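Take this structure, written in structure tokens, and hold onto it; I'll ask about it next.
Removed: one protein chain of the complex. Kept in place: all other protein chains.
Order of writing sets the labels: A, B and C. Residues in every chain begin at 1.
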Amino acid sequence: MGKLFAVLLTIITIVSATIFIRHTWWMPPDISMHGVRIDHQMAETMTASGILFVLAQLVLAGFVWQYGDRKDAPAVKRFPGGATPMVVFASILVGVEILTLTLVGSKVWAGIYQSPPDSGSLHIDVQAEQFAFYFRYAGVDGAFGGTHPEMIDDANGNFFGLDPANDTTARDDIVSGSLVIPVNQPILLSMHAKDVGHAFYVPELRIQQDFVPGLVIPLHFTATHTGKYELVCTQLCGLGHYNMKAYVEVMTPDQFAQWLKDQAAQQ
Amino acid sequence: MPESPHRPATYARETAEKITEIKHLPPQGFWRKYVFSLDHKVIGKQYLGLALVAVCTGMFLSWLMRLHLANPDLAIPGLGKLWPNGAPGGVMTPEFYLSLMTMHGTIMVFFVLTTAPFAGFGNFALPIQIGAEDMAFPRFNMMSFWVTFLAFLVLVAAFFVPAGPPISGWTAYAPLSAVGKDAGPGQGTGQLLWAISIAIFCVGQLLGALNFIATTLDLRTKGMTLARMPYSTWAWFITAVIGLVAFSVLLPACILLILDHVAGTSFFIPAGLVISDTLQPHTGGSPLLWQHLFWFFGHPEVYIAILPGFGIVSQILPAFARKPLLGPRVMIGCMIAIGFLSYMVWGHHMFLSGMNPFSATLFSVPTLIITIPATIITLLWIGTLYGGKLRFTTSMLFCIGFVSVFVSGGISGFFLAQPSIDVYLHGTYFVVGHFHFVMGVAAMFGIFAGTYYWFPKMFGRMMNETLGKWHFALTFIGVYCIFMPMHYLGLHGDVRRYSAFTDEYMKGDMPLHRFITIAALFTGAVQLLFLYNLVRSRFRGAPASENPWQATTLEWTTSSPPPFDNFGGHHPVVTHGPNEYGEQGPDGSDHIMQTAPAGR
Amino acid sequence: MSARVEPVSTPARTGVWVGIAAITLMFAAFTGAMVVRRTEADWLHFRLPPILYVNTLVLLASSAALERSRARLEAGTQWLAFTLGLGLLFVLGQILAWRNLATQGLFLATSPSSAFFYVFTAVHGTHLLGGIAALAYVLGRARRAHGFAGALGAAALYWHFLTALWLGLLLLLTLQL
Partner (left out) sequence: MNRFLTPTIGALALVGVATAASDAPAARPAAGTISGTVTYTGTPPKMRPIDMSKEPSCASQHTTPVMTENVVTGPGNSVQYAVVYISAGDQPGPTPTEVVRYDQKGCQYVPHVAVMRTGQGLEIYNDDKTSHNIHPLAKVNAEWNKSQPPGTPPIHASYDKPEFIAVKCNVHPWMHGYFAVLTTSHYAVSGNDGKFSLAGLPPGKYTITAWHERFGTQSAEVTVSDNGTATQNFVFKALPY
């Protein structure tokens, strides 16, 4: 009985760990400037906790194998040294690991969320709503028009509630359903929500951030590879949550300039 | 560590006087005996019964969810008749999936993982384990159960309102949960019923926690010092303290949510929201305020679900390893430390919520620090097995299984505790896998272990061990097949709470989703073995002796099931700790009962 | 058990202390929410209805009456009944305060400040009704039999806590509204 269970536990442990080690399912290749450090942190954590996981499960299985079904065995054995040395050892081991991970990890975190955006960033206004994302570029005048919730009119394509009748800066704003960005240029997003909470998640960009109604949240990153990627919502926002997405198109600067021109003509 | 008999029992109190004060007579008549009973044992069983109904409901909902995830276009015959709006022609709508998810989460977290390990087993066993006749406030105790039952009815009523149950998840983030029907079907009456149900539930659990605390502090029998208290009693006591704080905060949060819903206030709803083309008439509220209040409750809630499991496992492992628990004081210290730390970490649910990024680091550190006591506890269990004479009863198997899944779930917490990795994993299936292992499966294993362990004491009959072992083995394989793959999905960026996967990069993971669905259906079906075993053993099981497991604690010194006043008119006097296994007992056995004559 | 010592605490007393902890936490949560919410622009300042100060005196008097009643247990229960009456008077006064606000056009949803006022007073009032029920229970027991000192002590502890809580709330509301 005990031996059977020990074997079962060992098999489960080895299969689980192998799939992790072989990267059968893994993060998609990173396309961001900051992602390298996240991937590094992930690898470190995976190694450390992977060893702990396998070790703990196998020791558990080993004890179950060894000490099970001993009807006529001699008197029980105490754990060598009692609890104290083990507790001290575990505290130091885990403590050191925590300290290392925190020191390195908080730097990575600070690099993404606490660093100021590059002054030459391309500024894009992002609105999340049930159940789509809309992106606004400032247009030729380089200024965003003001937004007025009471003027939002989805039927007419006025997703941001612009007031072009009275606000001249709003007239050339470019609104798109895809996030189109030039490669290797810092991007600064101003994120706000029209209705309820949403989130911005592009796995390849290694970035995720909630939209909070009533707040404008800045987020900045730089994409390093051109291509078309999927942006999805990760904060439960209602019935269409599963279908709330947009595409991120990373273009060369020339392509991006052309795209802007084409869009401006349509507005 | 056995208690030294020479040590003055400073905490021991003369309890006989008090017991006469609260003494009540055995109940007469059906209603007093089984329904509105004041007896803690009946109330404990009532809680467990409620949890059983709730867990069956919750599992049925998860089956529907998994079926939908495996094939969103699947038409399930008959479902369209049951829910014409939610599943027209048997095909589930996205909002129906979300309402299943919301109800599954709410039912499981509140009505299973809070009621069964804490209120259920705690009510049944705590007073007996400390040698009391009953809880300190039997009337409050009865109210606690019936209020909780009412909360359950109110929640389930949401299935029967026209627009269906709420769709905003068990966390009910504002403003989605606060603005009413404009936010989607079920967000009107359904969401309101949810908030009322949870508020009522808080009242029930506060009454329960108050009872647990007062009982543990004041009703311990002679010689039952704090140091001699069984570890399960310790765990319930600590859980009661955590629960008292947590539910005291959730209740006001729910009151404010209800007011936003029905009275037009703006606690959680900011100005200028346009939902369903309607400008919402609210100003200035803060969605983050709800998140802070909710998670201040929500994280400790995880420990409310799991700490009783810690206690149960710490109590049962030594009994079936036939040797004392390693480092009992360290164990208790770690449980207290976890309870304390659980109030400093709620922000790790909100790393990406838009709160100040600096506070992410602040919340990350205590979260990681919690791994130290958690690791120590795990090592103490594993160390307890070393050199023992393991008896693989079903209860013992579930305890070892508990350790295994707790390790698995705990280690994935290591990733999520770091903001820099949470940036990638937040909102993915990795989180789902993590909390189901650590909070769902581990806590359930604790409940199973407790059931197989205390069933003889509750009903005077043994459960069937063969069925039990099959139940354990298949469940153990099943849960790993369900929840380990969720970690892989999360690593690949698959988003949780999606009713279907329409994104290209997630479509490729459908085979894995189908695998999980098959595993979930299988594991669910295995639980029918348990149900059958429960029902059969209740009526046909072999009669149980007073102490079938050769355990040391007080509940095993009285008959199975115990008489109305637990000890048949006398009060046990405690002379030993709960941990004296593997020692020559006075009667030649390998353990010393807590009530054994003092001088060895 | 010859040398009987008065127990350090009775379950009733412990229970009240635990309840006090829970109620305090609950109000702490409300206060936290209020502090967060107060920074927004839609916070409307208004003057508290003057009757609140009268109510405060009534509640203080009820606490004093309760102590007097405990000091003269043998003399009968009239002071206890008096406490009960003052408690009811306080609740009545709170309702008058609400009506006063309503006539000023300040309703629950008018502003977060008025919302918090109603919430604080309503939740406190509900707990006070619980205290009145407890006192009534003790009064009923006192009329029937002796040996109610323990229950009265616990009820008194709860009652004084509610008085103190009200003083705290009044201070908070005065400062914040």
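We take it that a residue touches a chain if its C-beta (ideal position, glycine included) is under 8 Å from a C-beta of that chain, and two chains touch if they have at least 3 such contacts.
Remember, predicted model here, so these are calculated numbers, not experimental data.
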Request  = Could you list, sorted by label, every displayed chain in contact with the chain left out?
outcome  = A, B
Inquiry  = Just to verify: which one of A:49, A:176 or A:235 makes contact with the chain not shown?
reply    = A:176
Request  = Could you tell me which of A:95, A:111, A:146 or A:240 touches the chain that is not displayed?
outcome  = A:240
Remark   = Where B:58, B:165 or B:185 are the choices, the one touching the absent chain is B:185
Note = Touch assignment to the omitted chain, from A:164, A:186 or A:218, lands on A:164
Task = Mind listing the chain B residues that contact the chain we can't see here?
result = 72-73, 75, 85, 88-89, 91-96, 163, 181, 184-185, 276-278, 500, 502
Absent chain, residues of chain A that touch it = 129-133, 150, 153-157, 159, 163-165, 176-178, 238-240, 243-247, 266-267
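Rule of thumb we're sticking to: only the chains that are shown with their structure count from here on.
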Ask   = Is the number of contacting C-beta pairs greater for A-B or for B-C?
value = A-B
Query = Taking each chain's centre as the mean position of its Cα atoms, how many Å separate chain A from chain C?
reply = 49
Remark   = So, in whole Å, the Cα centroid of chain A is separated from that of chain B by 30
Remark   = The distance between the C-alpha centres of chain B and chain C, rounded to whole Å, is 34
Query = Of all residues in chain C, which are in touch with two or more distinct other chains?
reply = none
Query = Residue numbers in chain B touching 2 or more other chains?
reply = 271, 284-286
Inquiry  = Could you list, by residue number, the parts of chain C that touch chain B in their complex?
reply    = 1, 4-5, 7-11, 14-15, 18-19, 21-23, 25-30, 32-33, 36-37, 40-43, 108-109, 112, 115, 119, 123, 150
Note = chain C partner, complex, touching residues on chain B are 13-14, 16-18, 21-22, 136-137, 140, 206, 209-211, 213-215, 217-219, 244-245, 247-249, 251-253, 255-256, 259, 263-267, 271, 283-286, 289, 292-293, 296
Query = Which residues of chain A touch chain B in the complex?
reply = 1-2, 5, 8-9, 12, 16, 19-20, 24-28, 37-38, 41-42, 45-46, 48-49, 52-53, 56-57, 59-60, 63-64, 67-71, 73, 75-79, 82-84, 86-87, 90-91, 94-95, 98, 101-102, 105-106, 108-110, 112-114, 129-130, 149-150, 152, 154, 161, 194-197, 199, 201, 203, 206-215, 217, 230, 232-243, 245
